[in-house]
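The complex appears here minus one protein chain, its other protein chains still in place.
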Amino acid sequence: MIRRRAWLRRASVGSLVFLYLPVAVLIAFSFNASRLSASWQGFTLKWYGVLVGDRALLGATWNSLFIALVSTAIATGLGLGVALGIERLPLRRQQVVEGAILLPLVIPEVMMGVALMLLFVMVKWPLGLWTIILGHATFNIPVVVVIIRARLRKLDQRLEEAAYDLGATVWQALQRVTLPLLRPAILGAALMAFTISFDDFIVTFFTAGPGSTTLPLKVYSMIKSGVSPEINALSAILVLLSMGLIALALGMQREAATRN
Amino acid sequence: MNSVTSVPSLEGRASDGGAGGYPAWLLGPGLAWTTLFFFLPLALVLVISFAARGTYGGVVWRFGLMNYLDLLHPLYFRIFGQSMLFAGLTTAVCLVLGFPLAYYMARTSPKWQGIWLLLVMIPFWTNFLVRTYAWMFILRAEGLLNTLLMQAGVVETPVEILYSNTAVIIGLVYGYLPFMVLPLFVAVERLDPRLIDAAWDLYASPWSVFRRVILPLTKPGVIAGCILVLIPTLGAFITPDLLGGARTMMIGNLIQHEYLVVRDWPLGSAISFVLMLVVVGAMAAFFRAERRLRQNEVRP
Partner (left out) sequence: MSDWSIETRDLVKRHGATLAVDRVSLGIRRGEFFSILGPSGAGKTSLLRMLAGFERPDSGEILIEARAMANVPPNRRPVNMVFQSYALFPHLTVFENVAFGLEMRQVPKREIGARVQDALSMVKLSGVHDRLPTRLSGGEQQRVALARALVNRPAVVLLDEPLAALDQQLRQEMRTELKAIQEQVGITFVCVTHHQEEALTMSDRVAVMNDGRVLQVGRPQDIYETPSCLFVARFIGVSNELTGAVVALEQEEALIDVPVLGDPRQTVRVPNRGDLRAGSRLILLVRPERLHLSSDGHITGDDNQLRARIEKAFYSGSETRYVLRLSQEVFWKAHVPNAGADQKRFSPGDMLFVRWKPSEGVVLPT
């Protein structure tokens, strides 16, 4: 046991290096002065400067933020309703409904993309920001349901019962007891949905129309047109953005932990 | 889409029906939405997969099995075969890399456990395109790896790794390793360490301990991890698209190709549907295996 730890540790650290080194290298080279070479030619911030001046990129960023915000709001609201309502169903039906709600998580994303595209084309709904939002909300509902249900199960049911015992109606119990206790989970779920939406490429790829280019679509087209230091710089920004969101999510979790 | 969140759902604990809670109609809007924007489109795909292709793309409502018969062409077989091979290989590599990591994490002190878990989770939150692009940057002919190899004098001319099947496998393993680690971690953490002690006490060598005790008892986690890696890799699109060579095509790329390039929606739909059947089949096999294991599971 004592000896086995050593190689396990080494293998684990190795896996972590594998997970982090590529992105770290990518970020490091966003400060490389050379446009073409992969060898270090000196420090520069000019690639970030190029990004700042790119109006199309700015537009794509706004699109992404808008889509993520609206689709997150929809998914969080609907997902919360599902998570609360599903508990009441008899066990068998509960399993069926849960299966149906969670199915989007396991269906290949490409398939979801083309299916939505077919639907929108068939009903002659012009592809654009709103079709993307509908798609994102759809795959984010199960994300929200899973996170909130996980928390609901951990809640002490007696708290709710105590509320009823003290004369609260269903709505009062929800408003005064359950929702405040669920708040960290709801925020966490929303944050998760926001991140997934903001980063999504495939569903967006199939449901986007002219003028609704998102940040990932822009990154994709940049990558397709060749490797360049601007993409490194943009990647660095996206990674930092994700880190910021994680910090936020963790902060919320900590707050939730200290509450209980 | 990133299916991190399906990890907890695999625990599959059903709560008691009817216990407390709020009016069941609350789930109505969400269910309606999912029906309208998920099940309806899926049904559409199914219907169109039996329809015919118009001369200039689009759909002609003449139904038959022709698209599925078209799929019997060796070209499609090759692509399906390649996809499954890639997915299988990726899953195997993830398992080999992920098991030691998960085991180590599950057995380290609680304080470090949190840090390791966080470190494994962070890639989930990092843009998939960015992570794939990182490998393009490293693997391309004039990329970092070749620059280093040439500077070190290992090779004289650049090795072309990018745009190859190897690059696709590397990219897929890189993308989906965390999906393997998390369920494995949960499984190892649940494993009573005394069982390992007991095996050891009964003269088992480290390899025997692993093969006879650890592996069988963490099987639910192994299965869950494999499914979580296998399913998204089967439908992978970005990785083969960006890292693969001219001849690399996986089902995801094929579907995209049929829809957006060839504009043969019925055939694309048929391919999608077959892919879904494969995925659902894999899931069903997983749930059957898991249920069987669950029946034997010990509750100390």
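A and B label the chains in the order they appear, each numbered from 1.
Definition applied: a contact is a pair of C-beta atoms (placed from the backbone, for glycine too) under 8 Å apart; a residue touches a chain by one contact, two chains touch by 3 or more.
Quick caveat, the model's predicted, so the values are computed rather than measured.
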Self-check item: Residue of B:L27, B:A199, B:I255 or B:M276 touching the missing chain in the full complex
Solution: B:A199
Quiz item: Of the listed residues B:G81, B:G114 or B:P216, which contacts the missing chain in the full complex?
Solution: B:P216
Exercise. Write the list of subunit B residues that the hidden chain touches.
Key: 192, 194-195, 197-205, 208, 212-213, 216-217, 296-300
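The definition used in the following text is that only the chains that are shown with their structure count from here on.
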Quiz prompt | Gap in Å, rounded to a whole number, between the CA centres of subunit B and subunit A | solution = 17
Practice problem: Using the touch rule from the top, collect the residues of subunit B that touch subunit A in their complex. | Solution: 1-6, 8-9, 13-31, 33-34, 37-42, 44-45, 48, 97-98, 100-101, 103-105, 107, 116, 118-123, 125-131, 133-138, 140, 142-144, 146-147, 151, 174, 177-178, 181, 196, 200, 206, 231-232, 234-235, 237-238, 242, 251-252, 255-256, 259, 265, 268-269, 272, 275-276, 279, 283
Quiz item: Which of the residues in subunit A end up touching subunit B in this complex?
Solution: 1, 4-5, 7-9, 11-12, 15-16, 18-20, 22-23, 25-26, 29, 36-39, 74, 77-79, 81-82, 84-95, 97-98, 100-112, 114-119, 122, 134-135, 137-139, 141-143, 145-147, 150, 153, 157, 160-161, 170, 174, 178, 192, 195-196, 199-203, 205-206, 216, 219-220, 223, 227, 231-232, 235, 238-239, 242-243, 245-246, 250
